[in-house]
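A single protein chain has been omitted; all remaining protein chains appear in their positions.
In this document, chain identifiers A and B correspond to the written order of the chains, with residue numbering beginning at 1 in each.
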Amino acid sequence: MEVFARNLLNGISFGMVLFLAGSGLSVVMGVMGITNLAHGALYMLGGYVGWTVAIHYGMNFWLAVFAGGLVSGLIGLTIERIFLRHLYKQPNEQVLLTFGFVYIITNLCIWIWGGRPRMQFASPALSGLLDIFGMPYPITRLMIIAIGLIVAIVLWWLQDRTRLGAIVRAGMDDKEMTTGLGINLERVSMFVFFLAAFVAGVAGVIGAQLMGVHSILGLDILLVALIVVIVGGMGSVQGSLLGGVLIGLIDTFGKSLFPQLAMFTMYLAMIIILLVKPSGILGRRI
Amino acid sequence: MAMGKPKSNRPSQGPLTRLLPLIAGGVVLGVLPALLPSYVQSIWTKFLIFAIFATSFDLVYGHAGLLSLGHAAFFGAGGYAVGVLMLHTGVTSFWIGLPLGVLTATLIAVLCGFISLRVSGMYFLLVTFALAQLLYSVAWNWLWVNSPGMQGIAGISLPDLGIPSFTWNTIYFYYLVLILFVICFYLVYRIMNSPFGYALRGIRESEIRMQCLGYNTWLYKFIIFVVTGAFAGVAGVLFAYFNRLISPFYLGVGTSFLPMCMVIIGGSGTLIGPVVGAMVIVFVEYFSSLVTPERWPLILGGAFVVAIMYARGGIIIYLVKVWERISNRYGSIED
Partner (left out) sequence: MKKLMLIVLAVLFMTFPVFSGSTRETSAAEPIKIGAVLDFTGPVADLGPKFKAGIELALEEAGYKVAGREIKLIVEDGATDVTVALDKFKKMADKDQIHICIGPLMGDAHLAIAPYAAEKKVIITSLINGMFETIKYKTYIIYPTTVDAQTYPFGQYAFQKLGYKTMITVGANYAGKIGYTNGVKKGFEDAGGKVLQQLWPPVGAPDYSPFVSAIKKADVVMFALEGPGPVSRFIYQYRQAGLKMPMVTITQDGDYTPEALKELGDIALGIKGEASYSWQINTPINQKFVKAIKAKTGKVPSCSEQNGYTLAKVMLEGLKATGGDDSYNKLWPAVLKLKMDTPQGPLSFSPEGVAITDVYVTEAQKKDGEYVLSPPLYTVKAIRDWRLPK
């Protein structure tokens, strides 16, 4: 029983990191039509920046989280403003461009931080065990679940309950009409993209508590985020949350029960979804 | 020789100007390498192998408009077929290895095509990407396709041509690759200029329009996907022999990225573009490895981004323009 409970919480906490990593990608893809393959690299960049703030300079962990998000957000914004903006409605070229940035960002990270992986780090206040019905469980993981839920609620609120969210969705459907109504769509797009990149950077620091930071994360996390998007469906926060938690649970239980299939559990889930409901469980459009 | 050049009003070219690129190409590819030191010869060989790979990618991306992010799956599959054949049966015959490799790559392409063409647009990209990574994991974990004690298959020997008392050397292998390159190149040229090729370009322009005209677009897309997989498999087979090692890396996104770069930088949708792109990338990689090997991915990524933003037609457009200006001058004299 304890093993089950532990796996459950581990799966959910890991899934929260996946949600954080994938939500930005999903929202930007579904709502802005931009496939940002550099999303994983932004996650990694955030993680490195967070490490620098928290470990190298020994400052407050939450400051590190914010710093990681900020830097990734700004870099993401730069990519959007200077490059992606000119490739509107050319999805193939957008994908290719962002893929080129994966290489650029990854190599810059290696240049700045060196090839050595960074071990996981967390806020000292959180490093302890909490007693849950007699089972000791790390506080960091509980905090990750909490943060994931908070971010999910905030993003969902933005998406469904604010004018901002409505504008973005309208702009995706019909740009001319929306701008014709006097709405500054450019500014809104910028903000959404920045937000997505910001969340990716935050995810990088939060996830570093479990996984540390290393230079292959750019591609590793991208892959996982893509699977989350495929399984959960793109365009909605709910989809990413569901996809993330589901994949987290599948991966954790899979590795625990069938260790030989360790690498495949995620892919199996993806293929099943593709064969059964290609647009993802909560997907809006194909 | 059709190069996908834009049509323009100019005096018709005399036969000499038509042949000159062909002759120059023949000299550069056929004669020059024989005069070079063996290490440079192997760089040329690598370039030709990747030229085949890049051309196959351009066929599915530049012509059919399908961005297959996992094209290395077919490249690697061809290579693995050769490796596994040697590993488990000791057979190194080229006449078995090549068809087996192409067949394997084609089968993988059929499977991947079925799954990925169920969706379109953005999802198609993601699925091709994820499928290639899945293949990567399989190759990593499945003991049967790995040399004992490692990931991948090492010690792949040069192919046995069945010619008595023939021993390999760098330039002979180069010529083998050159022959296959010419064959593939010609086949792609024929496909490009066939009704099938025109239909593909129509699908790239507007799939709906083609569907209204009665074309079974799914079938066309599927066929070209599989065909390009087969060509990528040829490149993979040659690469396995060239590199003497095949590993999961050659199925993954790091390898898929290379033909994408070559096509974009060289010029997509043309026949020569990918070849030019392959030449540029392979040789710049070589030079960068002499000077600043750690920064190569940065250079590659940077050049790629620049090419996408500002030089969409690729280097080939520039070369074509230059060529036109020269041929105008000489063409009018010949007339």
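Definition applied: a contact is a pair of C-beta atoms (placed from the backbone, for glycine too) under 8 Å apart; a residue touches a chain by one contact, two chains touch by 3 or more.
The model shown is predicted, which means the values in this text are computed figures rather than measured ones.
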Residue, one of B:W44, B:Y123 or B:F181, that touches the chain absent here: B:W44
Spell out the interface residues on chain B facing the chain that's missing from view. 24, 28, 32, 36-40, 42-44, 140-141, 147-152, 154-155, 157, 243-245, 247, 249-250, 279, 283, 286-287, 289-290, 293-294, 319, 322-323, 325-326
Counting contacts across the full complex, list the positions on chain A that touch the omitted chain. 3, 6-7, 10, 14, 110, 114-120, 129, 136, 138, 210-212, 214-216, 220, 251-257, 259-260, 262-263
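Just so we're on the same page, only the chains that are shown with their structure count from here on.
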Roughly how far is chain A from chain B, going centre to centre by Cα mean, in whole Å? 33
Complex contact set, residues of chain A against chain B: 29, 33, 35, 83, 86-87, 91-93, 95-97, 99-104, 106-108, 110-111, 219, 223, 226-227, 229-230, 234, 263-264, 267, 270-271, 274-275, 278-279, 286
So, in the complex, the side of chain B touching chain A is made of residues 61, 65, 67, 69, 115, 118-123, 125-127, 129-130, 133-134, 137-138, 140-141, 253-254, 257, 260-261, 264, 294-295, 297-298, 300-302, 304-305, 308-309, 312
